[in-house]
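What follows is part of the complex, with its chains left where they were.
A and B are the chain letters, set down in written order, and residue numbers restart from 1 in every chain.
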């Protein structure tokens, strides 16, 4: 009992950490002039979705209802919820609702007005994510998968931790938003290489760490199922690194650290729906294929000409869809490669991917367009060239010039809000008033 | 020989390089610099305290050329670096007595 609560709460904390991990993963991949805005998009998701969740999000997702499409208004303000099991579930599921919109931000690096992004998060999470989470994660009264459960899970689709609800969902929305916002200035011409790869690797590591909560925590208990999900998660992430790096070695002649980080994430995405349904060797296979597939898929944007800046489509949409559909083959419960095979499973998995993907793409496209046509979504050109951090946040990420030096790197005037300017302007006299 | 020094907007550097290459220049030395001039810097805000950053990032180019090429090179750079907006930068020419290629010890025009 208390062990399960400890596990779910701990998992919730781990999944919370994934969003800042994502912020680092994405932030390191942008150019230095956009690192803060990139990170802020994740922090905005964290702030906004948490508040919405408490107010109405949980209720419209998991509130008791006869509908298979959404919840109810019974738990506005988390009213009427009690007990460790329910409350830890509330906390756990909140973290999923946070990271899903945050994932989308990778598609719109360096060019989305911050206020536009905030409005997008409010609308997309309310209109798209909360319903889809109901479809996939609402097991109905007593977890009985009855008529009140979400249609996807009730129909028998296998999605243990959110391959459809989280990754396909976010990936499809990312594609829509990349189209709505258009390309970064200088796309394809300028090098837009990651400015801080150690940050990317750190972000990937925190994502991986948090993903144990995401996947193994989805067992909602500290049991053998959780341990199975845990091992499969580790196996797939690792195998996907190998898959991705082999593709790089063959294609580009060099295995890269960005490839390792990306491969790990691709494997984690692909194993998300599958982690409780496959064998460890199945997880290895799934991982290595996912890594290789996504390594190839990130090239699609060059071919089709959409600026999915940090490859949300190539990793999350492709990886999530692959993991979900591959269950049709690899699932120990109905996969075509095993006894007890059930061709219907493959069909259901595919339908679920298509349903969620389409719903999310269309919804995100409409929401994005609506924002663009009203308050404006795309940053003006000059601000984009000068840097979104300076113009949307009046900050710059780094000031390292003084690293080994005893001076200020960039000169400036006194900060505003300083009522009596120091009288002594010259070095000699200016010790500040020690022991004031 | 002449030394042509140019201070240009960073995002024009690539255009300048291409123009110089087309013109036939084979070597350039570049430093990252900051400029103070008519072009304004920007303001950052940290916990409500504003900081005015007066300097603007620039690229600083040096090209050693034969006397006769100096004028043309100035023109090529000025053309390629121009956006027409404040802060486009300066190009100046100064005399050089001699230049040596380290690798070979060649001097003068042969060293370029």
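One rule holds for everything that comes next: contacts are C-beta pairs under 8 Å (C-beta built on N, C-alpha and C of every residue); 3 or more make two chains touch, one makes a residue touch a chain.
Predicted model only: the values in this text are computed from it and were never measured.
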Full-file chain stoichiometry, since only one instance of each kind is pictured: A x3, B x3
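Heads up, the rule we're going with is that only the chains that are shown with their structure count from here on.
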For subunit A paired with subunit B, centre-to-centre distance based on mean C-alpha positions, whole Å: 43
Interfacial residue positions of subunit B with respect to subunit A in the complex: 11, 34, 42-46, 48-55
Residues on subunit A engaged by subunit B in the complex (per definition of touch): 385-386, 390, 394-396, 410-413, 415-418
